[in-house]
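Data block below; observations after.
Just one protein chain is left out here, and the rest sit where they should.
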């Protein structure tokens, strides 16, 4: 049977020699099915994988039809951000601690991949956030996130004070350890630990989840994903902006962070039997 | 200047003699402006208001252009549900404990009403929920709610067990004191006390908030408002369904409650200076 | 080797035919070791156990040296309350859903019991609460609880209003679904679901945990176990008092509930390898 994908790129978890064997198994499995296999450069080097064409991660979107990630949610996040300007679908084989984003279990990897290659899958679009940091009216930095953009106090600050506006309307001044702005995808990650709600991926929404707010009634808020969130650091203090948990930019008093939905979305490929609620049940130990 | 409304119906808080005076002031204020004033029958009787045409609450939608409520959120909820099959806008003058729904303060009531009558207002649509209770496959009851539909344990039950499905997909079995299904409007009411998030009214969403769930990871979930939520009482126990806090139907094991967005919406009239976030700041003592 | 206990009473979970076999195995195991075995009357009848002396639960304290419970935490709670006026130690074999109180697993029941009979165990004292309900100054009811005394709204009430005093000092008026007054033992039960902290059993404390409080800053409070807590129902509404989850008395407006530490304690017998934190790790799925 002909594969639904002609060229597949394989990407592995950073510095994880234990995935060499499954990575090779996967590559061979595909090659046997006349699929052109590309291995991401850094992965090939770290795992010492030879005999397959290598590709820089930035070129995967232009050269492959499908990106397969062996790793955990962290790897998926990194790859999703790297490929967000293409429309290539992503699928993950869970090799990490969790796996809200990595649908395939490593045990049944080849079987599941077989189904996917014969066209048995669904594609789901997930929104990303885009944030721009302004200092003195000038753009200091901008980046994107699949899970969350976080304005966080640093190690030496006791707490920070943020002023939050939504679509130009003043919401409040908040004294807290920080603020998580999360996509529905991100609501099962850091935002959940901070007391936020779970937003279904089918909901066009953004969650604003304060981290240890001084005022106990500063509860998490969910707003329409078309809204623009503006966060101003109103009180000096060691703080920074993080994109999917990666530190980006240290902030100083008066800096503004404008967060809004990114124009691009990420395509996640799910096996037919995938159920979002089944995943939540398993990962959150419901019942 | 001509009024934006020809006929206005006035409705007062149940059994509240202290609103007689402001009610009369309001009626006179309107009559002076050549507005046809209707007073809701029960209100007129309880407050001994004479000289104005009375109207049954069910007929207000067909006979008036605007319904003005003097009371608290409880009165607004009752009126909203009674008038939901019409499209008449509602505005509230706050006479109760809170007032997430009653925009006008009683202090500046006449001044604010003057602005509204000259057309200075915005209309906002708010969604309602509709729920049908099934026993042995037959409809036992159905009703609507502007805030929330709650499946709740009764006084003698320790906890209840519910099975929850969304759009036909099994979510989980939950052992808890109950489950709140809330509109965005309802997320600042009971759902907030139970640990739920605040959903902005502009978000087309429904919140599912468990009440004291046995499993601590049973966090609140927000889903698309087009979804259908099915709740089955899987373990016998004293329990019931409440609509906006009013008890409706006692449940027995096996009963199903189907909750979905109502086809009709409620029109809330806001003065121009109304801000949802300003209201949250005030009511929740932010900052 | 001689047993540390001469007479052991066996008590089974209510209406649970599946425990007949382990119950008989346990009785035989003890009889073989020259221990006088008593079987609680209701247990003997429900499980059709013959050949052993039966004993009314109220007489176990006076006739046996050790009470062994086959069941879950619910059975342990019931037995603990029934035997609280004696000083007989209790040990539980877990046959229920949870088992914060039932240390022995059913798999290794006989082996564990063998160790206990040879004196390899620790005894831990756990405090109970005692509550008296007053109406118009007269005692309406009084009872005890090992987990919690709960003042709870009933099915038809939206919420209730309670006035709380501690040692004669006014604390606050609380609008909520109710209030849980919990011993350290009870803090891993209902109180945990309501957002309360875990109090270590070695802490001489009582936790006051509001259930869905209207005011979000009404956080759980822990006080010295020597304190007296007085709860007054200040607003009429369907409500009641529960002892370890069993309904006791319906309340009317003005009723007072005085909760304080009971004079008697319960003795729990633990195998030597028992660790409170290990139990928490297992039951709460830590790590």
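By letter and in written order, the chains are A, B and C; residue numbering begins at 1 in each of them.
The rule is simple: a contact is a pair of C-beta atoms (placed from the backbone, for glycine too) under 8 Å apart; a residue touches a chain by one contact, two chains touch by 3 or more.
None of the values given here were measured: they were computed from a predicted structure.
Asks: In the complete assembly, which of C:80, C:221 or C:257 touches the absent chain?
Replies: Considering the complete complex, C:221 is the one touching the chain left out.
Asks: Based on the whole complex, identify which of C:53, C:87 or C:275 touches the chain you can't see.
Replies: C:275
Asks: Touching the missing chain, which residues of chain A?
Replies: The missing chain touches chain A at positions 152-156, 158, 176-177, 190, 192-195, 211-214, 216, 238-240, 242, 245, 247, 250, 284.
Asks: Which parts of chain C are in contact with the chain that was left out?
Replies: 166, 169-174, 192, 196-200, 202-205, 207, 215, 217-224, 227, 275-278, 280-281, 284-287
Asks: Considering the entire assembly, which residues of chain B contact the chain that has been omitted?
Replies: That gives, for chain B, the contact residues 216-217, 219, 285.
Throughout what follows, only the chains that are shown with their structure count from here on.
Asks: Compute the distance, rounded to whole Å, between the mean C-alpha positions of chain B and chain C.
Replies: Inter-chain centre distance comes to 41 Å.
Asks: For chain B, write out the residues touching at least two other chains, lowest number first.
Replies: Residues 192, 195, 284 of chain B touch two or more partner chains.
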